[in-house]
Each structure stands twice: as C-alpha cells, then as structure tokens.
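The excerpt is restricted to a subset of chains, each kept in its original location.
Order of writing sets the labels: A, B, C and D. Residues in every chain begin at 1.
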Amino acid sequence: MMENILKLVQAGALSIEEAKKALATYEDLGFAKVDHHRQKRQGFPEIIYGEGKSVEQIITILEAIKAKQNDVLITRISDEKASKVLEVHPEFTYHPVAEILYWKSEGKQEKSESFIAVLCAGTSDLRVAEEAAITAEVLGSNVKRFYDVGVAGIHRLLDHAEEIQKASVSVVVAGMEGALPSVVGGLVSHPVIAVPTSVGYGANFHGLSALLTMLNSCASGISVVNIDNGFGGAYSAVLIDQLARKNK
Amino acid sequence: MMENILKLVQAGALSIEEAKKALATYEDLGFAKVDHHRQKRQGFPEIIYGEGKSVEQIITILEAIKAKQNDVLITRISDEKASKVLEVHPEFTYHPVAEILYWKSEGKQEKSESFIAVLCAGTSDLRVAEEAAITAEVLGSNVKRFYDVGVAGIHRLLDHAEEIQKASVSVVVAGMEGALPSVVGGLVSHPVIAVPTSVGYGANFHGLSALLTMLNSCASGISVVNIDNGFGGAYSAVLIDQLARKNK
Amino acid sequence: MMENILKLVQAGALSIEEAKKALATYEDLGFAKVDHHRQKRQGFPEIIYGEGKSVEQIITILEAIKAKQNDVLITRISDEKASKVLEVHPEFTYHPVAEILYWKSEGKQEKSESFIAVLCAGTSDLRVAEEAAITAEVLGSNVKRFYDVGVAGIHRLLDHAEEIQKASVSVVVAGMEGALPSVVGGLVSHPVIAVPTSVGYGANFHGLSALLTMLNSCASGISVVNIDNGFGGAYSAVLIDQLARKNK
Amino acid sequence: MMENILKLVQAGALSIEEAKKALATYEDLGFAKVDHHRQKRQGFPEIIYGEGKSVEQIITILEAIKAKQNDVLITRISDEKASKVLEVHPEFTYHPVAEILYWKSEGKQEKSESFIAVLCAGTSDLRVAEEAAITAEVLGSNVKRFYDVGVAGIHRLLDHAEEIQKASVSVVVAGMEGALPSVVGGLVSHPVIAVPTSVGYGANFHGLSALLTMLNSCASGISVVNIDNGFGGAYSAVLIDQLARKNK
C-alpha cells in the first residue's frame, strides 16, 4: 500500500498533503511503540503476524524491534516472502513447513527436562503442527513431536502413549473429524491444548467439524484454540510448560 | 385429533358433513393400504413411527396390520403409551430403554453365526443404542452389545476389539464429539454404520457436532444416518447382515 | 427408567426375561467398573454428571464409589435432587449456586500459595463461575473469585488486575459478547482458560456469540472450553495449577 | 459489459435491435435520474459503490452527477481503477487506504468544535476505519482517529479515554473478536456505532464473530452496521454529528 501511495504522488494524483496523511497513519500504528508487556516480562520475542503484510512492512517492523535488542518471531510468512527478508537479514532462520521466520539472541535458555508434546493426526495437519512446534521452541520450551498418529490407526498412538504422558502439556493438532484430542485426553494426566485444522472437505466446513468435536470432547482437561491456530496453541502450552520447568 | 373431531360433532360445532370429510382423510391415509413392498419381500415387520401418534391411532394401525398376519414394530413409543397399548394387546413386548413395542409371529428365524455389533460411547447414548439393537433383533439379526466404550478411555474399546471384528457389520452410536466410529473403523474390516446422537450441550448443537465428526471420519468404510436414528442405523445393518447370513 | 421397567413387570407387560435383559444393560455400564485412571493417579474425586440422572441412579453410583474409598463430585445437580440425596447421605456438601454436591475425605490437601483466579463478567454468569470455582476447590486448588468485572465497566476489572496477575492460571467466565478473556489475556502473563456461557438472547444463539469471541481473541495465551462448561474450565485450570503448586 | 455488447455488434453476432435493447437497459438505470433526496436535502455528495463497476461505468456516472453541480463520493474503488479515473478527472482526490475517490465543491463547510471519534482495534482493520474516517470528513464532519487501541492492550485505549469522551459520536471498528465497542461503550456517554470487520481466520467466519459480539454487547448505546461497512458506520455517525454541530 505504501508503494501505491508513493506512486500516486509521483503520478500527481495525490497531493503531498494527502500522501503525508495516509503515510502518517502507518507511523502512528508502528508495532514498536506498543508495549507488549507480557512478552517483555517473560523474555518472549515480539511476534508479527505475517499474513497480509508486504515484505517491506515486515522488514520495517522487524528492524524496529531488533533495534531495541528484542527477539523477533514472524508467523504465517510464505517461502517467497521469507527468502526476500533473508536476503536483507541472513541472521534470521526460516522454517518452511511451519512458515515461521525468527531471530533469537543467544544464551537465554536454561536447560530443563520438561517438554511439550506436539501431536498431529495426519500429514495434512503438518503445517499447523510445525507452526506449534517451532513457536514453542522459539519461545523457549523443549518439544517432542508425535506425528501421523490419527485415531483411524489407534495403535500408532498407543505405541507412544508412555512417552507422551511424560510431557508437561500436549498440543494436539487434528483436522477432518478432529477426534485425536479426546483419545489423548483419556491417556494422559496433563493439560491438553487442542488445535483444530481446516484440513478436509465437504461437511468439514473449513475446520468447523474438528472445532466442534474438540469443544464437545468427553475427556476432561482439554481446552481449544481457533482453527489452524498452531501459534496460539503453542503460546498457551509454553505458559503452562514454564510452570513445570521451574521445578524440574 | 379423531377425538376432537367427534367432540366437536357432539357439541354441534361441526356438521356431520364436515366431520365425515375430516375423518375420511385419515381412512385414505391408513398404513394398511400402503404397499411397503420391501418389508413384504424380506419378511420384515411393518414399522410404525410412534412419536406424535395417539394411543388410539397406534392401536387402529397395528390391528389393521395384524389382521393381515404381518409382524409389527413400533418405534419411539413412551412407557406411558406402551402400557396403554399392552392393556389391549398383551401379546406385544415392550422394551422400555429402546422405547420399542413389537409383536412377532413365531418360527420364522433361521439360525446363523453372523451377528451385528452395536457399540455406544457413553451411558447417555443408551436409548439410541438400544433402539438400534432391539430393531436389529426384531428384524431377525443376532446382536452383540458393546456399551460405554467411548474414546476417552480407549482401553475399554480395545479389550473388545477382537470380538467386534468378528461381526458382519457394526452400528456405532455416539454423542458429544462422536469420535468412536473413526476408531472402530480403523480396527475392523467390515462396514460401519455411524449413528450420531443429540447427547451433549453447548457447542454440540443437538447432535450436529457428532454428525459432522462422523461424516468427516478419516477412517474408510463408514457411512452415517440421521441424528438419534438408531432404527435407521439398524435397518441398514440388517440389510447388510442378511448378505452375510446366507453363507454362515 | 429402572422404575418403569419394574412397573411393567408388576403389570405383567414385561416378562422376567426381558426385564432382566433391560436391567442387566445398566449393570454392565456401572461407573464403578470403569477405570478413570487420571482421577486415580492425581487423587481426584470421581465425577458424576448429574443432569438427566435420577436421584436413585445418583445414589447407586455414589455408594459404589464411596465403597471404594474414593471421593465423589457430582455436577449439574439441582437443589431438589440434592436435597433428596442429602437425606440419605448427610455427609455430603451441596453448593446451591454451583449446583455441585460432593464428598471429600479429610487430610489430603497440602498447603500452597498458588491459586486459580476465577473471573466472571456479570451476575448472570454466576452459576457457571461457581461451578468452576467449587470444582477447582474440591479438586484441591485454592481459588480467588473476581466477579462482575465485565468489560462495559473496565475499571472494575483494572482495580483487581494486580491481584489477578498473581494467580497461576485464570478461568474467565463470560456470556453475552464474551469479551472479558481478551482483556484479561492482555493484563496477565499466565494461561487463561475461557468459558463462554449461554447467557444472553437474540443473536447470542445460546452462547455461540461468546464462544466465537473467545476463539478469535487477539490476546495470546487463551484457550477455550465448551459453552457453560465451568467444570471443564476448572479441570484444565487445576491440571495447570498443580504444575505451579509444586514449587511454591 | 457495454464493451462486450459493442464487440458483438461489430462481430455481427448481435443485431442492432438487440444491442439497442441491451444498452437501453442501462440508460434507464442511470443514477442521475434517481432522486437521492436525503443527500440533496443535507448537502451530501452523491455516492457510488465502486465495487463491480468498470472504470467506464464509473466515469459515465460521475460525469452525469458533476454535470448537475453535485459533489461525488466513490467507495470501494481500487488503486488501479482510481488511477485511471484520475487521468481523466485530476480534480478528484483519492485515498488509497480508504479506497475512496471523491470530488467536493468548495466553501460549503461551516466550522464546528464537534467531532466524530473513529477507533480501530488493530492495524488490519485500517482499510475499514479509513473508509469510515474519510467518508465522515467528505460528508462534512470533523474526525479524530484513535487507531490500534484493541482490548488486548487495554491501556492504549484508556490513555485516550478522556479525548474520545469529548466526541459527539464514536465509530468503533474491530475484527477478530470485536470486543472494542463494548469497552468503549462503557467509557463514553455518547452514541457508539460499531463496525465489525472480516479480519481474522478460522472460527471468525468472515466477520460473523465480530458481528455477533457487537450485537450482544453488554454496554448500552451501541448499534451495529454490516461487516466491513465503514461507509455505513460513518453515514450514521454524520447524521448524529449534525445534530450536535448545530449548537457547538
């Protein structure tokens, strides 16, 4: 959009006055001014939701954040955009499956036995599961992945039950019928964060089916985040895992 | 309604002409005239959906059917109504949990090893599960029940997996998140008929959650009937079981 | 239902054979047989969902549980039913607002500074909030209540912000527009469990509005349970609080 | 479409008769004939909804309007289309963020202290907020913008509360959970027009979540317009502000 404003100025279609006004709007909105106090307090990086932002906007914001010595985590950023950011900022790391780009200063992390279990039902849920797993790692938790353990082949899950039970919290990602969190909830005694995905078709209604399944789970100890919100699931899980880390 | 018509005649509020017309409507509609050919051909009883019918209507219809030597199966009939029918027709049998009342002539059934597995997730799904089980039995199939085997305690189901696998077809009844058919579908190699129930609250939306879960199942070989339709699930299962009976 | 079966036997409308079968179904389903392993492991009471169960059924189940020396928590049980249970079991305690009846053996609880904050938006959300608060207390957590702190009068909430921040986890109950968890999520740095209620009318659609609001929250660290599911919200919170208790 | 008609004539595929008929339809529909009496009476410009109209159609309509000495406001017109219109009519002004193009004759506006507060929750709601702000300005009101004041960081809003309270009316734009109008409604004593946006994903359902939140607000004095309808929100606000202007 910034580009368009400038082009219109160049073309004489927009007065300097108007252009200043339009551009000023953005400056007032800079993420840098905003006090994301929670992140601050817990040593979390500042988070940018990449979808719908241009490469230019992303670079502007991340530079403002880095200027303050803060870590940065960018979610929902495509390969294409990430490559362009990496050209300018090669110190960043990109996870193509998770569609996450981040930069983290060193030496902050304390060791701990505590870990978050990230499970997903099928290979199509991978993007969301990896968004959760990488987010959790960047936010400072240990993660163990248990993928393709959907309920239609229950033994694949049961084989890992003992290991999953050792986690402080599970993030369970599932599309289609979304039944996995119910089964996991019955196998473990720690909190379960369920993440419905929009994977499926027809009466799936873009993830509504999985969402309702999870909200109606007959197992206790399950709470749910928005459809495809791997980041949100991980964020809640990390807050829980931090309570567990303190005494392990 | 019949009663009301007559009362209005008595009160002079309805002419003989009008009353005849109103009553005639019913006669034209008598179930007895209707050629329920499928039932005929397969030796099935004639079926009456009891909900919304008065005791008088039910008795009129069942007598018409019995007069033709046909068996009768009445679904969705409450304790209270059934008791009144039983006063007049003590030869009928009532299943209070299934809310089914039926009469069956003897000697028709051939022996077979083949059976239908009826599973349900929780005790609240019992009415629908029993509607399925009793329907299947009255229609001539053997039934084995596996109740309270919901996915939140997966071992309860796995303990019975070998036995369930021996069935010709499974009818799987579940409310709340409705995840049971997916797990069963992954354990057996016969067809699964899934019956969602309206059991639950909040975002369950009267069974919609379980219905969507079942339609979106990632396991193959599952087909679904209407919410709370234990009768329909059993009917499909019996048609399938009959194919299996022929060579067992 | 049990009663109806027996009455039909008495009336001769149900054979001994049929009655046995119908009754046997229940015995097979007895909660006592079921291994609620999670509860066992964590010293939690066994939980009975009271809605739709008769006083007789509830007493039968709770006596079976108590016989095994286990604690009992009954949710969604009305004043009327509770009074009848209390006549037989005066050792139980009833919370009329929360509609919870429980019995707990003594001496189990360890002291801790850790507590769960239970917030609710308006007085109409009280039943659900108390269901959460009492559940959490019976399951062994400390609870501090912050009631009637809805967003339309934001200062009521801000007055308590410092105290709420000290909790290990917040359970935030809200009906109508359900905006409270978003604001709380921005004020605290611990996990937030959001509980939508069905309080409201019109385009509220029985809690759907509050549910969607909470799932779409722009604050991080919020996960959601089913509409009116105060019990479920508390259960998740207690699992989290237990992690915090260990080192306080 | 006009173009296609002519091409078909050229290709001999459409008779002159048919072409005349097809074209005539448009002439009968010309906006110029229509008596938009409200606009007339209040000195408002005539309004064109740009979406789905070709550059040619827009130019035809706006020239017809200008020919009658009326002001013109075109909403939902993209950068690309606007640029083409500006080539022909450089006297127009384009707002790229608001996607509004307008022309206004001079000297009409009286000075007033009265103003409309336009608030938005996040940067993604900017397009709609600017559509509201620019519309209000072109229609003759003063506007003060309060952007990125979403409820997840409540202090950002509270810092501006005193200033917002001075407005005659607030237009509050929010997507995702849409909680901002409820909080604003509790802080001010003037009318609040809430504008839900389609910003969000998953269970947001293209703005339905924010819409329901706003309709169910527990704060009084809030009324709602359609999803993304920044123009409509501003129009209502200006009608209200005009009542306030008269005595300020």
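The rule we apply is simple: a contact is a pair of C-beta atoms (placed from the backbone, for glycine too) under 8 Å apart; a residue touches a chain by one contact, two chains touch by 3 or more.
Predicted model, so just to flag it, every value in this text is computed and none were measured.
Novice: Given 4 placed copies of the single sequence, how many copies form the entire complex?
Specialist: Result for the total copy count in the complex: 8.
Following the convention adopted for this analysis, only the chains that are shown with their structure count from here on.
Novice: Pick the pair with more C-beta contacts: A-C or C-D?
Specialist: C-D
Novice: Look at all chain centres (mean of CA atoms) and spot the one farthest from the centre of chain B.
Specialist: Following the centroid criterion, the farthest chain would be D.
Novice: Distance-wise, how many Å sit between the C-alpha centres of chain A and chain C, to the nearest whole number?
Specialist: Chain centroid spacing, chain A to chain C, equals 30 Å.
Novice: Would you give the residues of chain A that are in contact with at least 2 other chains, written as numbers and ranges?
Specialist: In chain A, residues 37, 186, 208, 211, 215-216, 226-227 touch at least two other chains, as defined above.
Novice: Graph of touching chains, which shape: line, ring, star, complete, other?
Specialist: Per interface graph, the chains form some other shape.
Novice: Which two-chain combinations touch?
Specialist: Every pair of chains in contact is listed here: A-B, A-C, A-D, B-C, C-D.
Novice: List the residues on chain D that touch chain C in their complex, please.
Specialist: Result: residues 121-122, 150-154, 158, 176-179, 182-183, 185-187, 200, 202-205, 208-210, 212-220 of chain D touch chain C.
Novice: Show me the residue ranges of chain D that touch chain A in the complex, using the header's touch definition.
Specialist: That would be residues 79, 82-83, 86, 90, 93-97, 123-124, 126, 130, 145, 147-148, 153, 155-156, 201-204 of chain D.
Novice: Touching residues of chain A toward chain D in the complex: what are they?
Specialist: Counting only chain A, the residues touching chain D are 1, 4-5, 7-8, 11-15, 18, 22, 25, 28-29, 34-37, 51-52, 196, 198, 206-208, 211, 226-229.
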